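Every protein chain except one is present and positioned as in the full complex.
Letters are used for the chains, namely A and B, taken in the order the chains are written, and counting of residues starts over at 1 for each.
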Amino acid sequence: MKNWFIFISKLCFLTGFFILSGCSPSADDNVHTPGIVYCSEGDPTSFNPQLTTNGTTTDASSYQIYNRLVEYDPALGSIVAALARHWFINEDGTSYTFYLRKNVKFHSNDNFTPTRDFNADDVLFSFNRIIDSTHPYHNVSGGSYPFFQSVGFTDIINKIVKVNDYMIVIHLTEKDASFMANLAANFAIIQSKEYADQLSEQQQQSQIDSHPIGTGPFVLDSYFQNDHIRYKPNQGYWNGTPDIEQLVFDITPKSTNRIAKLMTGDCDISALPQSSEIDIIRQNRKLELQIQTGFNVAYLGFNTERIPFNNPKVRQALSHAINKRAIVEAVYYGSATIADSVLPSLSWAYNDTLQPYEYSPEKAKKLLAEAGYSDGFDMTLWAAPVQRIYNPNAIKTAELIQGQLKLVGVNVNIVTYGWNVFIDKLNDYSYDSVLMGWTADNADPDNFFRPLFSCAALLSGGNRVNWCNDDFDETINQAIASTDEKKRVPYYLAAQQTLNKQVPLIPIAHALRFQVKSRNITGLSLNPYGGISFAKAKRKSANVSDGGAK
Amino acid sequence: MWFYIARRVNLFVFTVAVLFLLVFVMLNALPGELATNLSGVQNPTIAQYDAIVSQYQLDKSWFNQYISFIKQRIHGDFGVSFSDGKPIFDEMLRLLPATIELCIYAMTIALLLGLPLGIIAAVYYKKFGDFFLLGTSLIGYSIPVFWLGVIAIMYFGLDLQWLPVAGQLNLLYQVEHVTGFTLIDIYLSDIVYKQLAYQDAIAHLIMPTLTLAVIPATVVIRITRTTMLEELNANYIKAAQARGQHPLSVIFHHALPNAIQPVLSQITLQLSTLLTSAMVTEVIFSWPGIGQWLIQATYQQNYAIISAGVLVCAGFVIVVTVISDILLIATTPRRRSAEYGSV
Partner (left out) sequence: MARSDSIYQEDTIPTPLRHIWLNFISYPVAMLGLWVFIGFLVITLIAPYIAPYPPGLQHPDALLFPPSWHDDGQVSYFLGTDDLGRDILSNLLHGVRTTFGSSLIVTIFAAFIGILLGILSGMSRGLKSSILNHILDATLAIPSLLLAIVLVAISGQTMINVMIAVGIALVPQFVRATHTAVHHELSREYVVAAKLDGANKFQIFYNVILPNVLNALIVQFTLAISIAIIDIATLGFLRIGAPASTSEWGTMLADGVDLIFIAPWNVTFPGMAIFASVLAVNFIGYGLQRAVKEGLG
C-alpha cells in the first residue's frame, strides 16, 4: 500500500526518533492476567439502559450487568428464557404470566450485599419505576424512559400482579404484538428492589443508576469517565460464571485509535471500525472482522414545524437533491445499502412498491420553484461528531449533503456539538434538519415506526422530525393490534407509502454492523439489534504466529 | 535576599489575583448561566440555585462575587463536572500527575539531548557542526507537534507495530491509582506481572514523550548555544585558555557552570508553551492527562472545567516560575540586582 508516503514520512522523521527508540518490547504477548479489553466508542451516560436509547450505554450495561425476563437469541432468531424460566400468554393476548427463575443472586458492591435472591418484587420494582409516575424511583434519574415512552409502555400495561415470589402476571389494556419483543429489548432490564430500598434509607437514590446492581454476568468494578470501565466476573452467575478474570472497556472515541490499539495489542475487540479501515483489517492476520446485517437506518430528518420544512414540497425537492449513492460510497465505502424506506428490505413488512426519489437536481429545483423557493434558502444541518452503528461519520455525511444541496441553491450551515450536548439540544427542536439514525431494538417492524414517528414519541425525544400526524398514528397503532403478520402487513405498507409521500425524513442508508476482534478471542455474541455480550467470551491461550502480521 | 523573596512573593500574590480576575471575567463572558459556569451544576433546582447564589454571593456586587469566587477556589472548590457530577478538583488531582509525568520525562530528554548538543554547537561556532545543529533545531522547532505525533503513530505504531500508540498502560494491568505516576504506581502495586507492566508502561511512554520532547529540545539547544557563546567570549574564559588549560576543562569547569543557570531560567519561561504542546500530545496519544480532559470538556462545552483548567494550568506556571526564580536568586547573588523577575 501507498508505501511511498510512509517512506517520505519516515525520512522526515527518522532523524529525530531513531536515536532513541531502539528496540522495545512489543506489547502483544498473551501474558497479562486473563482478561479482555474492549475498545468502546464513548462514555455511557449512566449504567441503566432503561433511561436511554443510546447504544454506548446499552453496550456498557445491558448485557454485562443486567438480565431481562426474556432474551433475544440472535442464533435462534427467537425469544428465549432468561430471568423468566417460562411464560404463558392467554388466548386474547392481553395477559402474560411469567414463572421466574429461582436461586438467582444479585451482585454485591462496597455498599450493598444482597440478603435474598431475585424474586417477583424486583420485577415489579423495575417495571413500576417506568410506568408509575408516582413511584418513588420514577424521577430519580430525570424520569425519562425514552424507549418505553415511545412504545407506549405506560398505556399498554394495565397492571402487573405478583402472584407469589416466583410468578407474576402482566395485564395489558389491549393486544400488542410487539410486547414480548419489547421485553426482550436491551432496555427492559431488572434491577434490585432490595438495593433500591437500602439506597432510599441512605438518601442515595441516584446511585441505583450510577453504581448499578444487577444479576448479569459481570459486576461493575470501577468507572473513570473518558478513560475506562472495569468489570469483574459475577462469581456464581446463574448462567455460568464468565471464563475471563476481568473485562475492561477502554473508552477510545477515535476509530483510528481503536484500530491502532487493536493492532498493538492494547485492545482485543473494537467497536465500530470505520468502513474505510475494513481493508486494512482484512489484511491483518491477527484480526478478524465480524459482519452483521444491521437493522438500522441513517436519515436526514427535517424539523417539519419550521418554515420552509413544513411544506412537503420542499422536503420532496430535497429528496431529489440528495445523492444517496454518493453518500453510501464515500461515507460507508459501500458497506451499506441505499435506503428507500426507513424499514430495511430484509423486514417482512418492507414495501417494495415504493417509488423512490431519484437523484435529480433539476427536479429538485423545479419543485423548489413550485414551492416558491426558486432562489433557494439557508438551513442548518445538525450532525454529531461521533460514530454510530447506522452512520460511521455524520460530519462527513453532512459535508457531502452540504455540497449536494449547494447545487440546488440551498445553503447548508453545519452545526455540531459533543454527543451529550447534542442530544440535550435536540430536545429544543431548534434545528432545521438533523442527521440521525435508528438502530432497531428488536425484529418487529413496529420498532421503526412508533419510536420514530408517533405523536407519543414527540415527548420521549425519539421523534426528531417534530411530526405528529393523526392518520399515520392510527395506521401504526392498528398494525400492532394483531399478532398475525399477514394482517399487519397492509398497515405497514400504507405507513411506508405515507412516509414516502410526506418525507418527514429522507432515509439514507442501512449500514452493516462491523466489529473487529483479535483472532484469539472466541465466544463473543453480537446482537443485530445493538448490544454486545461478553458472558461467554474466552481468550485462547495458543500463541498467534507472528509471521507476516501485516 | 529575604527582601527579594518577600518582594517576589508579594508580586506573586498580585499576579495570581489578576489571574483570578481574568478567569472571573471569562466566566461572566462565557455563554450560559453564570451560576452554572461557576458551580458546574447544570439545570440546578431552586434550592441548589439559592445555595449557589449565597455561596458565590451572586446577589451582591461584582467585587463581592469576585472575592467569594477566589475564596471558593482557594478552598479547593472548583465546582462539579456537568456530566458526572464529580468534584472538578478531585478529577484534576487525578489527571494532573499524568500530565506532569509526561512533561518531566520530555523535559529530561530535552535537557539530556539539548545541553550537550548546544555546547557542541557553541564550541564549533560558525563551523559545520554549528550550522548543522542550528539547522536541525530550527527544523525541529518548526514541525507542528500534532503532525509529528500523527506521523509517529503512522510509522512506529501502525506500520512497524513496534510501539503502542495510545494510553498509559494496557488496561489489563490493574494498577491502583496512588500517585498518578505510572511507573511509581506500578512499583507500589502488588500485581503479579510487575516486570511486564514496567515494560508495557515504558513502551507506552516512548512515543508521547519523544514527540513532546522535540520542541523543548530544540529550544534548549539554541538557548544553551547562545549562553555558552556569551560565556565563552568572557574574559575569564580567555584567561583560563591563556593559562593553557585543556579546552574540555575550560568548557566543563568554567563556562558550563556559569551558563547552566541562565539556561534553566530561560527554560522555565517555556513552561506555558510546553503545557500547550503537552495538551495536543495528550489528545493525539490518548494520554489520560489534564490536557485531553480539557479538550474533551471543550467539546462538551463544559465551562466549569475549562475555567478550572485555565486557573490551574496558569497557576502552575506562575508557581513554578516563582520558585525557580527564587532558587535562581538564592544561588546566584549577582542576579539580585536585576530589575525584578517576572513570569
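The working rule: a residue touches a chain if its C-beta (ideal position, glycine included) is under 8 Å from a C-beta of that chain, and two chains touch if they have at least 3 such contacts.
This one's a predicted model, so the numbers in the text were calculated from it and none came from an experiment.
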Response to the item:
Among A:Thr45, A:Asn182 or A:Gln274, contact with the omitted chain is made only by A:Gln274
Discussion item. One chain is left out of this view; which of B:Val9, B:Ile104 or B:Leu138 touches it in the full complex?
Written reply: B:Leu138
Item to complete: Would you mind spotting which of B:Ile120, B:Leu133, B:Val280 or B:Leu328 touches the chain that isn't drawn?
Response: B:Val280
Item to complete: Kindly state which of the options B:Leu95, B:Leu172 or B:Ala314 is in contact with the chain not pictured.
Response: B:Ala314
Discussion item. Can you say which of A:Ser150, A:Asn186, A:Asn393 or A:Ser460 touches the chain missing from this structure?
Written reply: A:Asn393
Worksheet item: What is the set of subunit B residues that contact the non-displayed chain in the whole complex?
Response: 11, 14-16, 18-19, 21-22, 26, 29-31, 134-135, 138-139, 141-147, 150-151, 153-154, 158, 272-273, 275-276, 279-280, 283, 294-295, 298-299, 301, 303, 306-307, 309-310, 313-315, 317-318, 321, 339, 342-343
Worksheet item: Residues of subunit A in contact with the chain that isn't shown?
Response: 1-2, 4-6, 8-9, 254-256, 259, 274, 276-277, 279-280, 323, 326, 329-330, 385, 393, 395-396, 398-400, 402-404, 414, 416
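Following the convention adopted for this analysis, only the chains that are shown with their structure count from here on.
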Worksheet, complete the sentence: Counting only contacts in the complex, subunit B reaches subunit A at residues 81, 83-84, 86, 94, 109, 136, 140, 143, 148, 151-159, 161-167, 170-174, 192-193, 196-197, 199-200, 202-204, 206, 210, 214, 286, 288, 292-293, 296, 299-301
Practice prompt. Over in the complex, which subunit A residues touch subunit B? Could you list them?
Written response: 6, 9-10, 12-13, 15-17, 20-21, 23-27, 29, 31-33, 35, 37, 43, 210, 224-228, 230, 246, 248, 250, 252, 254, 257, 260-261, 263-266, 385, 417-418, 420-421, 549-550
